[in-house]
Structures are given as structure tokens and as C-alpha cells.
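For this depiction, one protein chain was excluded, whereas all remaining protein chains were kept in their positions.
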Amino acid sequence: MGLGRALVAGSGVETLIRYVGSRLLQAIPLLIGVVTLVFVILHLAPGDPTAIWFNPSIPPEVLERMRESMGLDRPLYEQYLHWLKSFLTGDFGYSYSQFRPVSEVIGDALPNTLLLGGVCLIVVFGIGMAVGAWQAVRRHSAADSMLTFVTLFLYSMPGFWLGLMLILAASTWLGWLGLPVSGMTSVDHSLLGPLDRISDIAGHLVLPTIALGLGSAAGVTRYVRGEMLEVLGQDYMRTARAKGLTERTVILRHALRNALLPVVSLLGLYLPLLFGGALVIEVVFSWPGMGRLMYDAVLARDYPLVLAASFLFAVLVIAGNLLADVLYALVDPRVRHA
Amino acid sequence: MHEVRSNGGPSARRELDLLFPGLSRALAGRGSGFLLLGAWLSLLALAVYRRPRIAEFISHPTGSGLVALASLVGLLALTWIAGTRAVDPGDPSGAVPASRLRSDRRAAIGIGLLVVLGSAALLAPLLAPFDPDLIDLGAGRLLAPSASHWMGTDELGRDLFSRVLYGARVSLLIGFLAIAIAVTIGTAVGAVAGYAGGWLDALLMRTVDLFLSFPRLVLLITVVALFEPSIPLIVVVLGLTGWMGVSRLVRGQVLSVREREYVQAARAMGYGSGRILRRHVLPNVATPIIVAATLGIGNAILAEAALSYLGLGVQPPTASWGTIIQSGGDRLVDAWWITTFPGLAIVLTVMSFNLVGDGLRDALDPRRGG
Amino acid sequence: MVASAIEARRGAGSRPFGRALLVVAAFVAGCDSGPPRGADPMRGGDSLAAAEAELRAERAYADGVRQADSAAHASVDERNRYGGTIVVSGRNDIQTLNPLVATDMESVQHQAYVLFTPLVRSGPDFEPLPWLARDWTIDPEGDRITFHLRDDVFWHDGVPVTAADVAFTWERVVDPAVPFFNPAYFDAWEAVEVLDERTVRFTVRPRSNLLYGWAVTAILPEHILGDVPPDQLATHPFGTVSPIGSGPFRFVERVPGDRWVFEANPDFPEGLGGRPYADRLVYRQIPEDAAAEAALRTGEIDMIVDADPVSARRLAADSGLVVTSYPSAEYSLIAWNTRREPFDDPEVRRALTLAIDRESIARVVRGTYGSVSAGPVGPWHWSWDPGWEPLPFDPDSAGRLLDRAGWTDADSNGVREKDGKPLGFELYSTPRQAWQNVAAIVQANLADVGVVVEPRAREQAALIPLVTSPDRRFDAFLVGWSRDVPLDDRDLWACDRVDDPMHFTGWCLPELDAVLDSMQVVPDRESLARLTRRYESLVADAQPYTFLYNVDTILARRAGLRGVEADARGTWASVAHWWLDPESRR
Partner (left out) sequence: MSGPPLLEIRDLRVVFRTVSGDAPAVDGLSIVLEAGEALGLVGESGCGKSVTALSILGLTPRPAGRVVDGSSIRLRGEELLRAGPERMREVRGGEIGIVFQEPMTSLNPVLRVGDQVAEAVRAHLPVGRAALPGRVMELLETVGLPDAEQIARAWPHQLSGGMRQRVLIAIALAGDPDLLIADEATSALDVTVQATILELLDRLRRDRSMALLLITHDLAVAARMTDRIAVMYGGHIVEEGDTRSVLDRPAHPYTAGLLNSIPDPARRGVRLEAIPGSVPGIGSWPGGCTFHPRCSRSFARCEAESPPLLVGPATRAACWLLETDE
């Protein structure tokens, strides 16, 4: 762990801050790199933002003027510099496919993705850790081998297909559940009181979360089971039992704490997966999040929106990895107090 | 057939194998015997049952037809050779801890499934009951699964079972090729970064971070829009965006192996780093790469299916599992079979890869035991 | 005599080419199947007879619905029809309520019927009727028209609607800096004069469908947008955040990507029908058909606009729901690039059309909610002649035509050749599911007559440059299109505009140019109809397009939602009269 080496040098909080600082500094060129790469690739693709407006009756000269107003006629590097300057000063530009400023468009979509991604993360790691640990403790039992098969089955399932099957089930034999199958809020949402609004959104969250989370939950379960098995084989478990502690204390206080350490780093890996993976799920469930926004924006060649969304995605990924590293250091004394 | 000696000594049983490979082992109650025999008989039955189609493939050779014929002959030869090999003496089964066995069994099931899936894909032109692209706008449209159409028909009356079989070819092909590219790039980058260290290592790892934080979707859509969407394109794109994990894995392994004495010894003897990398470091890194590759194929197949579902993957008329699912997407409720069966095929295939990957990993690293 | 239609191709309601591709493609995305059990023509049955029987049953069902509706109208006393929230869902979101930029059907209809009060309104046959304008007089020489406005129409912020608003709207529409999507509507309108608060006079040139532009373009509030520089009007938040209208409904809120909410305008003048029955009107975007269907069944929404034929079959079987349809301006076609061999030969084009089973395509893609298209005018247009028959499906005569054109299968390998070159082409379209099915059927049909078809799916933004750039890198192009009331198709066929983006085929005929030019100026409907007939026959002979099928817009609604009389003018035309049975109000 990079953090470990840094902490070895000093100890305590100010090293942590210095480490986080250096990681953030490193992130800046990375972010610029990502956004530049996206800019170049987008402009390489045929077609341009006017594709969305390509209206048979708009005379060619009007289209030309539109292109000029978007600055598409200027050389590529000039467009890039102009965009970078405005981007860095916080002006994300105007989204032509959504007819609204980009910041506003993202402002509406990001919370929805964070909500779905966040809930999924909690469900995934909640289930993953509980089932994984439970299964490891019952190693070689029938439950263990059955669960191993089930987690492998779920882990191999395409998320979008699971989503479709859930919609099929919810609109046929599970119809009596009345689970909403699309969107984030029901129609009269704005009329509902605060509590009903939450339960309304919660209802809409059920199926997408299962579709997005089940596969990852199975993955985390398998990972935690492996980690737990390894910990259960350690010598200090024998010492704990030899002390005469109850089995529950041995498992919770000793085994689980050690097994969950590497799971924290898994968190960093899963962050981009959840937000990236959410795209297909958002399309299937028409969840108004960043994934679907990005999909429509790229198809419509909405350059400002795609660039801003890509930047945000990269920030999420980098923040995720950094968070995982820092969490790992905080949780594992061997790193914190080298 | 000369008379069989009364006590049916081993040599007598061996002759039977010539005609029915694996028979002797089956008689000896060995599982592998039944498997080989079963494979041999079913392949023969297929060849006999599909005589007319084989004749047609020979007279009007088409690409897929020739592949099917070649694989039929190949599989028959393989089974025959395996069947007739001398029955290996009872292997001294040392005290093998139970966990090793279980992981091997999982790997065995995985490999078994893969062999079946692989041969079904290769033999698709012979196995498929109907031509996958044959349209029947009359009575054949949207039939539910039945005896004649095991997986029902789609909205153009095409037989779904045949399309899923042919779809297997596309999906498996893309999975393998994409991972081949990803693993090659990943290993190269990881090895150089791990071995060279210093600024080169930092540079390569920052590039890995760059690719990891890059929205894969933008690259995929742009490339699909830029060039004509086709299988090679999908393979390259999936390969280009899938190598980062492998490179980190390889780098970690190379770092640990590099410190080992025998590598320093090799360096002391003046070997060039290229040779050291190839001869000493990489072979030891091979096992985790194989495991990562096997698990990676599963993910590549899932990625291709998602891409095709979004309309960005394999373009019709070539049918991949993803496109079939997409075509059934809007008929979810009353033509559920169009979406369900290709999905199950994906799950089964990806699971078998994961089974093999898991089995290998646990078998090669017993500490994490099955 | 001016005809106007909300569904006009290039009018306010038209769909831009790009949107046409996406929307129409999605629109016809589902081919249909019925519940496996029921007698369902799309399931094939044994012959076309079954399909006809089904069509008759379908119409009978629709008529039955209409009677039930009017009966209900009479039974529930007018007073307690008021109240409740009507929720309507569609596949695409309303992009903006700014009439200067809106290009998609949903936005335009909400502008013209829900939020604003246009100058004039279209009658059932698209003749202009008084609306904001109480009446209008045309000078004897026909070069000046004066509108007298009502005095009881107010903006939702209380400011009265005046002649200044009308003049301001016209000035912005014709202003080159404003990317108005259909300047052709107003190119006959020369100048404007505000005589007094209630009177505005324009100088015009003689033009057919003269007033049609004013039926589909909403009047903008001059007191709000007056000082906004023209080039910033397109990106002004007026369209998406704070639209101030003058129509029967007021804007309440918008949740992007999910819904628009409007509420009844109590001050809407009695003369124009007074306050609408519904308290609230909501428009929700639900792209996924299965989800929309589920929402309708559970009562979460009251009506699906533009429902998918697949769901429509199932929904029709549900007693609590009502499914109706009306002919729309949408149709689908294959455009042949006549600049390339062998599509320059009309005989070959005719053969290709004859060899394509358009009846089956219509049935597979649209079930009973579509019909084979005979030419550039569809059943939704007032001048449509029901007697005009499309070319039959006749592979034999197609084969004979191809033989005569020199394309024969000499080496009898199943593919026709001429001078060694095999007869085949690439058929481009977007990757939408409906187009894949159409392409697969065309591929199979043409294979029977020895023509090799290779379907090529290209994502929309990549496809547009291919078919519109001057070098036209394509053979055939499968696309959905939408017609327009003025039928001003000069940009598709005019000889002097062969290199314009929309001139896919590159085919043109001087006589057709003359016909199209005169269609734009001839004043009376009879001569306009005669010219339209001539236009149809010229195109039918040359077959630059193979016309596939006309699309009917499907409306699936809960039985409790009444008063929905939709026709070619658009789904929302009668929105003010929609009302909910008291017991089915949520």
C-alpha cells in the first residue's frame, strides 16, 4: 500500500494529510489526461452535435450558423483550449441535446446515480460480508457448497438480463407486489408528503438495486468467504479459542475484524464498477441517472455534456481508490502505526 | 473378431477400445470411461443423423460448414485417441486432503461444461435443427417452446435454439479473442513495469490509472460509430479496455518474483533482462495469469452481451446472445422465451469459465482451499 | 385555403430528420405479437383473409369505443367532470416548450394545445379556424391580411395577450439569428404592422396553406422575451425552466427526464371553451414499453401516447382499458441512391418494390395499426385518395422486369448478374429492432428473386453523414419519415437541389418540379388535390422510394379517461375536453 510506505516515514494525522495531498496532486494530470482523451476520441467520431437537430426543413445555411455558434468550425486545438479554459473556470457549457446548461443537467442526474450506486454499495457489501462470513464459518457443510454454487450462478449473470427478468416477473406472477418497474418516482410524487416520497423512491429502488447489486453481492460474498477462510486458519484464532472465549466472540471480535480489512480495498474497486455498470441498468429501468445521460449524450455527440460527465466519472473513480486506501490505513493498525 | 480369452485379460479389453474407445475403462467402472464412450457414440449418431447436411457442406462448402466438419472429425479423433490409450495403472493416490479434491471437482465440472459448450458451438451448423436466419412470417411466428422448437421462435419465425447455438460461436469467439488481447497487453505492461521499476514503472502505472478512470462507454460508442461495427472491432475494443487488471496482477507477481534468489542469480550470471523476464520471471507468473484469463473470458462475454443489448455490439444479422436478448426486450411479457434462453446460455457459459477459474486458483493455492 | 396539421413533417409537429430516425424507429420498435392464445394476424394464421377479418374487427371495436365515449359524455353531468389529475406517458421527453427551437412532436403539441393560444386553430380537414384571432380579413388584391384578436386572452402572469406579441413572435421567427426549425412556413409573410392593441396586419404573397404556420407556432410573450438578444433565445431558460403561456393549462414544474406537470388555467376565456375539465395534466417519459404497459395496468398512468403495437394487442384484451388509433403522418421507406448502378434504372427500382412483401412487413411491424404505403401522401392527409392502390407484391413480374433490364442468373448460382457484376446492395439503417426485422424480411424477399441484400446497422450520428454528404456513400437507406400538411417536398425531389442533404435519391423530374412549385401557391383545395394526384402518379411510376407502410398512432388509456377524440391534428388537440370519471380519479 502506497499509504503504508508513506506512513512508515512518519506517523499520525499529518502524514495522512500529506499523503492524501500528494495523491490529489497526482490526480490532477490524470483528470486532465482523461478529459483530453475523451475530447480527442469524441471529435474523431463521425457526426457532430447538429446530428440531434438534423431537421429536414432547416436550410443548410441555418445549420452552418448553428455549427459556428457551437464553435465547431474552428480548428480542433482551438476548440479544445477554449473548452478547457471555460471548463477550469467552472463553466461546463450548454447541453444541446437537453436544451439546458450542463451543470444543471448533471446536477439533476448525479444525485440519482449516487442514490442508486450508494444503496447498491450498502446492499452489496452488507450481504456480501454477512453471507460470506456465515458461509466460511460453515465450511464443508451442505450450506457452504450450496451457497458457493448460488453465488457463482449470480456472479455469472448479466445485470441487464437480470433486470429484464425482474421486470418480467414484476409485471406477471409477482404483479401482486405492485413493484414499480420504471423511473425513480411515481407520478404524483410532488404531491406526496416527505415520508411518502421516501417510500415512493424506495419502492422504485427495489428492482434496479437487485439487478445492479446481486451480481456484485455474489462477488463480494465469494471474496469475503475466501478472506474469512484464510483468517480462520490463522494461529491467533487458535489462541482466541484456547482462551475459552465463546464461539461468537471468536468469530465477531477476532475473525471478522481481520477478514474485513481487504474488503475495504475492494470498496475502491467496486465504486467505478457500480457507477459504470449502472448505465445498462439505468437504461433498462429508465432510471434518470448519469449512466443513461452519458449514453444519450454520446449518441447525440453532445460534446460539453459528455466531457463534463467523463470528468465526473474520472473524479468518482479516483476518489474511490483514494478513499479505499485511506480507509484501509485507518482500519489496519499495522499500517497506521508502522 | 478373434475369440476373447476367457479371463478377458487387459489386452483383450484393449481391442474392444479400438471400436468403442473408453469401453474398457467404463467396464472397470471408471467415470472417464463412460464419458469417452458417451462422447464417441453421440458424435457418431450426429454424423449419421446429419448425413444429408454433411453431404451438402461438402458439395457447397461454406466457411461455417467447413469449420463444423473439421471440428466433428477432430472431436472424433480426440475421443478415439483418449479412449484407446493404455489404461493407466491405479495412480498412487496419496493422502490428498479433501479440499484439494473439491476444487479439482469444481474445475472438472467447469471444464466438462466448457467442452460441451465449445463443441456445441463448433458443431452448430450440424446440431442446429433449422437455419438460424430462415424467416417464417406465417404460422411459425412467436411460437412458445415446443417439441419442434425447443426454445420457441422469435418475431420473424426464426428458430431460437439454432440462433442461440450460432450465437454461442460469436460470444465465445469474442470472449476468447478479447481476453487474449487483454492478457497479452496486460502481461507486457505488468512485466515491464514490475521488472524495470523506477520512473518507467510509475509512468506505466499512471497510464493504467488513466485507462481505469476512463469511461469505457465513450470509447466503445465512439469506436462503434467511427468504424463499421463488426466482431473484430468489438474484440479489439474489449481487449483494449480490459487489460488493466491483468497488468496490475502481473506487476505484483513480477515484483515479488524479482527479489527471489534465482532471479538475482540469473542476473549475476549476466543474462539480459529480456531473457530473464521470459525464461525465469514469466513462467512463475503464468499461473495467476491463467486464472485471471479464465475469469476474464466470463467478464468479456458479459461485456459483449451488454454492448449488443445497447445496440452497440455485434450488428445484426450476425446473432450474438446479446442481440437476441435485445430483440426480445420489448416482447418480455408474452414472448418471454426470446429473452430468457439466451440469457441462460450466457449464465451457463460464464459460470463454467468461473468454475474453471475458481477451481484452478484454489487448486494452485491450497491455502485458500475449496 | 390553408390546411394545417400538427403532424406536419416539417411543421412545428414535424420530426427533424435525426429525431425522425430515432423517434420513428423507436415508435415502430416493437413488431407485434398477440397473446399466443388469441387469434392474432401477426401470428400469421393461414392467410391474408385472417388479417382482413382482424382489421374489420379492429374498426368495429374502435367505433364501439366512440359510442361508449359519447354515451358516457351525456350520462355524467357536465358540472362534475371537473377535477382529478390526468397522467399521460410517451416514449420521448418534451425537449423544450420554446416554440422557436422545439422540433419533436411532444413539445409542439404541448405548445399548441396545452400551454399557449396560437393565432389560429386547425379544423378537422386542417382548414384554419379562429382562435386567438377572432377573425381576419384579406384585402381584395390578396397581398394584405389583417387579424382582429380577442380581448379576453391573458398570459399566465396576468398580462393581456396583444398584437405586439404576435408581431414580436413573427419578427423572431423570420430572424436569421434564431434557429427556427421551419422558416418555410412564413416565407410568404413579408412585413408586419401593429394597428392597435387588438389588430395586426401582415403583407403576404399568395400561398397555399398560408395560415398553417400560425396554427402550429405558439405566440411568445413579448413582455418577457422582448429584450432577449435573438441568438440567445434558443438557450433561454424560458423553454425549460419557467415557460409563461396563455393556453388552457399553466406550467407547474418539470422533473428532467421524468415528468412535466401543468394545472388548469381558471382564467381561460369561455369563448374558447373555458377552464379545462382536468385540474392537473402530467406528461411522463417512459421509454421502456413493458414499463409503460405495467404502469397503465396498475393505474399509475391514465394513457400511453404512441403505444407500441405489441403492448397494444395485449392492452386491448384488458376490459379496464381502451385502445384506439388514428392515422399519423409517419411512414417508412427505402430510398434508392439513383446516382449508383443499378438504381439509376427505373425498371430495376420498380422490380425491387414489386419483390418486397410490404403487406407482411406492415403486419409484422405494425400489426393492425398500419397499412401499406402507396406514395408520398398518407391516409392522414385531407387530400388522400383511398382508391390509390400501392404496387402489388408480385415477385414473378419483378423477375421478368429484372431479366428485361439485363440482370439474369446466367451461372444459376441463385444470384443475378450483369456483365459479371452480381446484383446486390447494402441496406443502411439505425440498429433499431424494427429496422432489423424489416431488413431481414427484405433480405429474404429479394433473395427469392436473386438479389443479395446486406443489412448494415450504423448508429444514427454516424449514419447521417453517410446519407447526406454530397458523395452519398450508400446504396439503399431504410428510414422512418413524417409527412407535412403543405406537402412541400421540393427539398426531396427538386432538380436544382440535388446536392441538398435531404435529396437522398438524386432522382428528379422537371415536370414534378413544376407540379410541386404550383402546389405551394395554388389558392383553392380542388386544384391542390388535382396537383397532389399528379405528384403521386409521377413518383409511383419512377419508384425513387419503395414506400413501405403508413403508421397509425396508438392511444391506450384507462376506460375512466374520457373525451379523448384524437385525429390527424394530434393526440392533445382535444386536451381541454379530457375528463376522468369521478371514481377513477387518483
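A, B and C are the chain letters, set down in written order, and residue numbers restart from 1 in every chain.
Everything that follows uses one rule, which is that contacts are C-beta pairs under 8 Å (C-beta built on N, C-alpha and C of every residue); 3 or more make two chains touch, one makes a residue touch a chain.
None of the values given here were measured: they were computed from a predicted structure.
Touching the missing chain, out of A:L25, A:L88 or A:A242, is residue A:A242. In the full complex, subunit A touches the hidden chain at residues 139-140, 234-236, 238-247, 249, 253-254, 257-258, 261, 331-334, 337.
The rule is simple: only the chains that are shown with their structure count from here on.
The central chain here, found by comparing per-chain C-alpha centres with the mean of all protein C-alpha atoms, is A. Between the CA-based centres of subunit A and subunit C the separation comes to 40 Å, rounded to the whole angstrom. One inter-chain figure worth recording: subunit B and subunit C are separated by 49 Å, centre to centre, where each centre is the mean of the chain's CA atoms. Residues of subunit C found to touch two or more other chains are 290, 293, 459, 461-462. The residues of subunit A that reach two or more other chains are 45-47, 167-168, 171, 299, listed in rising order.
Residues 133, 135-144, 155-157, 221, 224-226, 228-229, 311-312, 315-317, 326-327, 329-335 of subunit B touch subunit C in their complex.
Within the complex formed with subunit A, the subunit B residues making contact are 98-99, 102, 206, 209-210, 212-219, 221-222, 225-226, 298, 302, 305-306, 309-310, 325, 329, 332-333, 336, 339-340, 343, 346-347, 350-351, 353-355, 358, 367-369. Those residues of subunit C lying in contact with subunit A across their complex are 9-10, 14, 16-20, 85, 87, 95-96, 98, 101, 103, 176-177, 179, 181-184, 231, 235, 237, 239-241, 253, 255-259, 261, 282, 284-288, 290-295, 297-298, 300-301, 459-462, 464-465, 468, 491, 500-502, 586.
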